[in-house]
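The excerpt is restricted to a subset of chains, each kept in its original location.
Naming follows writing order (A, B and C), and every chain is counted from residue 1.
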Amino acid sequence: MTMVAPRPGDPRITSALVAEHGLTDDEFQRLVRMLGREPTFTELGIISALWSEHCSYKHSRSLLKTLPTEGPQVLQGPGENAGVVSVGDGLAVAFKIESHNHPSAVEPYQGAATGVGGILRDVFTMGARPIAMLNSLRFGSLDNARVRYLFAGVVKGIGDYGNCVGIPTVAGEIVFDDAYETNPLVNAMCVGVMKESELITAKAEGIGNPIIAVGARTGRDGIHGASFASEDLSEASDAKRPRVQVGDPFTEKLLLEASLELIRSGHIVAIQDMGAAGLTSSSAEMAERGEVGVTIDVSKVPVREEGMTPYEILLSESQERMLVVAKRGHEDAVSEILTRWDLTAAVIGEVIAEPVYRVTEGDTVVAEFPGSRLVTDCPRYSPEARESDEIVRLRATDVAGVPELPEEKDPLWTLERMLSSPTIASKAWAYRQYDSTVRTNTVIGPGGDAAVLRLRASNRAIAVKTDCNGRYVYLSPRNGARAAVCEAARNVACTGARPLAITNCLNFGNPKRPENFFQLSEAIAGIGEACRALDTPVTGGNVSLYNESPSGAVYPTPVIGMLGLIDDVAHVTPATWSVDDDVIVLLGEILGEPADGLGGSEYLARIHGIVAGAPPKCDADLERDTIACLLECIRGGHVRSAHDCSDGGLGVALAECAVADRSALVGAEINVSAWHDVPLRELLYNEAQARIVITAPESSLGEIARIAVKHRVAPMMIGRVRAGSRSLEIKHGKNRTLVAPLERLAAAYHDAIPAIMEASIESAAVLEQAAVTTV
Amino acid sequence: MKHRVYRIAVHIVPRAGLLDPQGDTITDALHSLGFKHVQSVHVGRHIVIETEAPDALQAETAVQEMCEKLLANPVTEDFEITSAVPV
Amino acid sequence: MKFGIVTFPGSNCDYDAYRAVVDQLRAEATYLWHKTEDLEGVDVVVLPGGFSYGDYLRAGAIARFSPIMRQVVEHARRGGPVLAICNGFQIACEAGLLPGALVRNAGMRFVSDAVHLRVENAGTLFTSGYEQGAVLRIPIAHGEGRYVADSTTIGRLEDDDRIVFRYCDPAGAVTGDANPNGSMRGIAGIVSDEGNVLGMMPHPERAVDPLLGPPDGLPLFESLLARMAV
């Protein structure tokens, strides 16, 4: 072993310093044993980053192992920068989701922008060309000024970055709930396409091959972001402001083009984004995957500021940087490609046979670790898991008896109030700021059940969507996580796609609290169950723990990013109604399980401010059958539109079919008189799962019934489209008809968020602050 | 007391040390236009506010508060205020 | 007949224009790199959308100094057609190929949507395939698309019939509500003095394939093809 001496000026390693680096005493002892000596400051920094939750998954790895990850469609499962799935015709899709919650809580605009940048790089480093972005967002109530600032800033950050790089943002979800007030969730997903043969992994290989830093120079920004992401948000986080990273989408666009060109050129063997924990994690992970040693000379890394220490260079999270392992002797060819794109490259190290991870500063070794398992040799934890009594009590609450408000005497009031709930209302205020049509692949953009993108040079298309109802997971973690997978599957199926595979982003609280770890382990179990039932393996994902603030943890929110495949673009199906006299059919039970009342519903939360009761039961086998039934109906040419029931139940689903496309409002006559003895609010707003509203020509009814029976699904004709009508009429027994004027429903649904945001000072502040200094 | 109108300019600049991609890109552009001697460019906002106040000091105090509350991003920007000039 | 599509650093609709020409128009296209000074004998130059140089400083301000722009200006001076879309329109104004300027949207936000356009002059090189007054549905996606010019310039544009497209409602009425960015006189697209340079903020190249929506942008490309073939 080489001598590694502390660098002059390094702070002394004290227990306080160790604690500041987020290492426990045991972890520190483990490090000392690994090295056979005390670490230097630089080494402590490296390990603190690599063993942070963000990089090491120390609390979740054993749980994640239980997820199904295999299937004939999977070309690359978890462990790489992104998962890759075969979609036929020699094409493959790479996709991944990632969180940027804490940076966005501190600086929403840059936090969200750099989140988009990071996930983009994860996808194009697999060799895929990004073709779509999605984002899954959670905020507190829009009544709160800081929340409006966060919402406005995050949306602008996502838009400005994606728009500039030229990748359409096509789908997502936005939920508003007090549980996320101080700790918003910002998850970004990217989807890319490539030929199967173009797949490249980030495995350092070939002794003597040069390691090259590409892209932006390294500055002092974001140092320790990975450990930052692994702590609770607190007042102290405010002191971390200098760690804010600034995104540069213009450089990202150049990096994207140059990287794809490099990958196709055959001059390189591996490429990886310098993401969380920057140079440290990218080089350590590449070495580990290739089971080789590496040596890095920090004095060769191009820096933005003078006097940066090895510690700073190694841990900087400056954006828009990549690490490349090139073939020896091809350095000039690599640099020629980069120069063409106005990017710089510097050889900073080498793949070596000796099994060590070594960092030098010129000739002086400043850090050295034996072996090549720096990341996986981290400690593993399986802390105590115990459900909180509070939640057991909440779930057992009988909510059927919640008295109606006086206003509810007018069922139109209730329906309008539901549609104007920011969680349900149209999100066009946000996605109108996102270019959703660039690259000309967007068959269905934001506003449908899922986004649909055609695959060029093929007759196929893919459908993508993110989903999760955190309230369900909070009240019943395993069932709620199953429901998240199933809702995402239903959404892609509504557009005509067969669910293929998922990626997931697990946003949870501090795992050291037993009630949080219980939620995490139950949720992962639920995801596994649903994915097995639906045959949608997990190809990757991201774990974001410590999403809490002094006021408590967020709802446990395992966001599912679903990929579906449409074999023939002719099967692409819209969500809204269009053709007069079409029959409206509900696939699935109108009330779900007898036990599925209003527990955990948006109705209770929105109208009564109650979060309680057992959320609707999610039966993944039933979901699979319902989806199979829907897809067979679609392929048979029987379905003119399809929209699933989710937040707000059947009532909201019907209204959305009628008014979601504001330029083409379409009425209907619905008759649910058969259930006249069930209270209307329960009929309309219960959120029973596995239900899809379809429209079809009357002549298809027989076929639909036959297909449904075959799949053990109950089809029910509940009404007819009335294209000329100006209202949605819902008949619920003799002399009881809710006549809802379409214009009023449309106003409730479409104006809710703009009315709040256009008038808000916080929104003006975001626009003003981004006025000149950003895109 | 009689109020009068004061004009105050505010300069808001990206905080030192943060990446300034806009400034860097403009620097490169100036270099290729032949301005080889340019060492750095930073772009911020120049905001001119006209406000009524009893005196210059109070006008400046108000603008300081506007910067803190609305105009400058406290996480990424610094600002400076010029003296109030009666209009 | 060959289209040359310029790629500036940060262009991102160059690909869309290329595919529109090659897949839908079935004509020949080639990318032209911003650092070259060779137009490779193309007949039509397309300045595509995107964010050249990140739109830093001002949209189009830096790109107009690219080496290839000298050739593009020369090509335009010789009467060669130039189709400048979105960021291309901004570059063309900066380069003096078209009068006026494009500034931040009046609503201050980036706007992505499908808008309606009324064809104000079906007699140009680019619009002969449309009926005069036809209403088209075309996507927009921009943050700096508000067309402004001094009153003399606006007057001249009006007098010379050089306003080619205006934002309108689905029925074809030019109203404030139908104007997505606050452009003067609802201007969405104009042509140069000689009629051979068209600048427009909406994206006709994104509206050529029926799979993605009404192919209302295709006649624009077909008009060029028809005229050039003569």
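Note that in this section a contact is a pair of C-beta atoms (placed from the backbone, for glycine too) under 8 Å apart; a residue touches a chain by one contact, two chains touch by 3 or more.
If you're wondering where the values come from, they're calculated on a predicted model, not measured in any experiment.
Novice: Each distinct protein chain appears once in the view. How many of each does the complete structure file actually contain?
Specialist: The structure file's complex resolves to the formula A x1, B x2, C x1.
The rule is simple: only the chains that are shown with their structure count from here on.
Novice: B-C versus A-B: which interface comes out with more C-beta contact pairs?
Specialist: Between the chain pairs B-C and A-B, A-B carries more contacts.
Novice: Where in chain A do residues touch at least two different other chains?
Specialist: In chain A, the residues touching two or more other chains are 248, 250-251, 342, 771.
Novice: Got the chain C residues that touch at least 2 other chains?
Specialist: 53-54, 56
Novice: Under the definition above, what is the set of chain C residues touching chain A in their complex?
Specialist: Touching chain A: residues 9-10, 12-13, 15-16, 19-20, 49-51, 53-56, 104, 108-113, 139, 141, 143, 170, 203, 205-206, 209, 211-212 of chain C.
Novice: Spell out the part of chain A that touches chain C in their complex, as residue ranges.
Specialist: Residue positions touching the partner: 156, 159-160, 163-166, 248-251, 253-254, 341-342, 431-443, 454, 456, 569, 663, 767, 771, 775.
Novice: Along chain B, where are the residues that touch chain A in the complex?
Specialist: 14, 17-22, 25, 28, 43-45, 70-73, 75-77
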